[in-house]
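Complex shown without one protein chain; remaining protein chains in place.
By written order: A and B. Residues from 1 in each chain.
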Amino acid sequence: MDSITCLTCGHLNPPDNHKCEICGSPIETQDSPIDATKSGSQSPNPPEDLSSPHIPGEIHGVGGLLGKASLTPAQQAHTRLLKELIAGEGTTPTPPGQPKMRANNLLRIGVGSVIILLILISLLVELPFFSPPELSSETLAARQLIYSLPPGAPVLVAFDYQPAYIGEMSRASQGILAHLMAQQAYLTLISTQPTGPALAELLIAEIGRYTGSVYQAPEQYQNLGYLPGGASGLLIFSEKPHQMTPVTADGEPAWENSEVNQINHISDFSLVLVITDDPETGRTWIEQIGPKLGDKPLVFVSSAQAAPILQPYYASQPQQLQGLISGVAGGMAYQESALFFLNNNQAGVPWSTYSLALWAGAAIMILGVIVAFICRMNEEDSEPRSGGMKP
Amino acid sequence: MRRRPFSVFLLVIAIASGLVVLLGYWINLPALATLRDLFVRWAAILAGMAVLVGILNLLYVHWLKVSQPKPGGAYSLALLIAFVLTFLVAIVDTPTGSWSLWIFRYVQLPVEASLLALLAITLLVAVFRMLHRRFDWFSLVFIGTAILILVGSTYLPEVNMPVLQSLRTWLLQVPTVAGARGILLGIGIGVVATGVRILTGSDRPYEG
Partner (left out) sequence: MNLSAWLSAEILGLGFLLTFALLFYIFYYWKHRASYQKELEELRRIDAFTRLRKTIGQAIENGRGLQISIGSGGLNGIRGAAGLVSLSMLLVITQKSCKGDQSPQVTSGDGALASLAQDTLHKAYRLAAVESNSKASQNQVTGITPFSYAAGAMLTILDQPLQANLLAGNFGSEAGLLAEAGERSSQLVIAGSDGLPAQSVMLATADDALIGEELFAGGAYLSAEPSHEASVKAQDILRWIIILIILAGVILKLAGAL
């Protein structure tokens, strides 16, 4: 017998096939009508009645127009195909199942758990195998400057860091602030950030608890509050501090104490100390305010991320920065060399915990490289590529 | 394109103010210096007011979420209540009073510090993603440098690591500073370019 041509896709099928091998449509020949029972449709009578109610929408409308048209088997097959296509539109396919938790989330939880666990363990168990950091030349220079201050010397302290960096910056700055308080310097606190005044008050109070001698306002310090305008505000303050900040953060009159009532220019301060986490803020102080200080020293306490940008100002000739304490390491080194200021107390996370967390971070990164390398090797084994890593 | 008269007025103000402040730094004229100082003082005052504008915008957006039913409306309501409470406490107790500092110390500080801690975890996870996205020499050098900086920051007495620490110090003081300076110079040029475009009226962000 001859092969049978599928009227839907045109494929040549064996003569005894009832369904097409390719498209699955019921096979009928040009000469024979569709066998409705084999195709599974409802009881039709050839020729198929297009006006029958089970044909939806436009087909029904078209059928109504055509009335009881006589269709060839090919047309009937196409009609059936169209009906199947339209029937599928009413149902929403079920999307493939999503994993309950993405791999990235698992990784995030895993890494976070490891770091937190290590930190907790190191807080409970003393880890003696991390030495305290060494004192760098810029930190030593800062310490010597503080030593040279006479009692009652007016010192401007700028708290220009974000609250998020409280952990690092308080650790970095408590040594030098405690030293200033031990030298009985008169502190004038200011900030170019709205949250700075609150940070200043908290840190002064905390150091007071650790040293045992709490600094009191306005006898020993004044908090001038928030200085708006960034560089613009700093410029005006440097030239006319009384005009720019006539009252303290609490609304009390500022500049009343004998140590500060003669200050009419920023160069009248004995020393300016800036505590910042941001390299741009540091550059603004050094480049805009630094030239106005004359021969008065400018000392920075910076976060580790800002130190590489600020360090050249210390190393430059002439020096634009006279002292630099950078990050937790710098603050720890300062504290170790002048620990008696804090009565042997150290606020914040111990150095060993900090060091362990750094090593854990490094280990996780190394693990990441190894995992990526293994995955890449597996990919290359399954699909050979030309060439090695991208340049 | 014809400019609206008000736009021309804004343009004149912007250019004039900028030029006065700029020339005030180079030309030593008392009148110009006085005008310059006045404009700079106005800028500082406006910057302070900008903080208030930002807070009002924040409140307005969250008020919309509460008044018109939107997802997350409950969180917006919590924000508004927290704002009112904190504001009242600061008014009564002053911004550096004990109650204000209590809110700052036990609410804001832990939240912000936690976000920074989250960032640390995020950056560690980003290493994996970075290597998955591009496994090349650039990524390896990037990560290798990060590992070296981390490890070189600590001091193990039982393990003598002068090479690591010297390498770290050299890395920080030579290539890092050089690269940073180069980028900062480029950024400085970009800043000058932006300023010149504003001063010449090519860019007019104030034109609504």
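The rule we apply is simple: contacts are C-beta pairs under 8 Å (C-beta built on N, C-alpha and C of every residue); 3 or more make two chains touch, one makes a residue touch a chain.
For clarity, every value in this text was computed on a predicted model and none was experimentally measured.
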item: Residue touching the undisplayed chain, where the options are B:20, B:66, B:90 or B:130; value: B:130
item: Contact residue for the chain not shown (choose from B:8, B:38, B:84 or B:119); value: B:119
item: Subunit B residues that touch the omitted chain in the full complex; value: 22, 25-26, 43, 46-47, 49-58, 60-61, 64, 71-72, 75, 111-112, 115-116, 118-119, 122-123, 125-127, 129-130, 133, 142, 180, 182-198, 200, 202-203, 205-208
item: Contact set of subunit A toward the excluded chain (per top definition); value: 104-105, 162-164, 193-195, 229-233, 278-280, 283-284, 305-306, 309
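As a convention for this text, only the chains that are shown with their structure count from here on.
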item: Separation of subunit A from subunit B, taking each centre as the mean of its C-alpha atoms, in whole Å; value: 14
item: Subunit B-touching residues of subunit A, taken from the complex the two chains share; value: 104, 107-108, 111-112, 115, 129-134, 162-167, 194-195, 197-198, 201-202, 223, 225-230, 232-233, 235-236, 244, 249-251, 304, 307-309, 311-312, 327, 329, 355, 358-359, 361-362, 364-366, 368-369, 371-373, 375-376, 389-391
item: Subunit A-facing residues of subunit B, complex; value: 37, 40-41, 43-48, 51, 94-97, 100-101, 104-105, 108-109, 112-113, 115-116, 120-122, 124-125, 127-129, 131-132, 134-137, 140, 143, 146-147, 150-151, 153-158, 172-173, 176-177, 180-181, 184
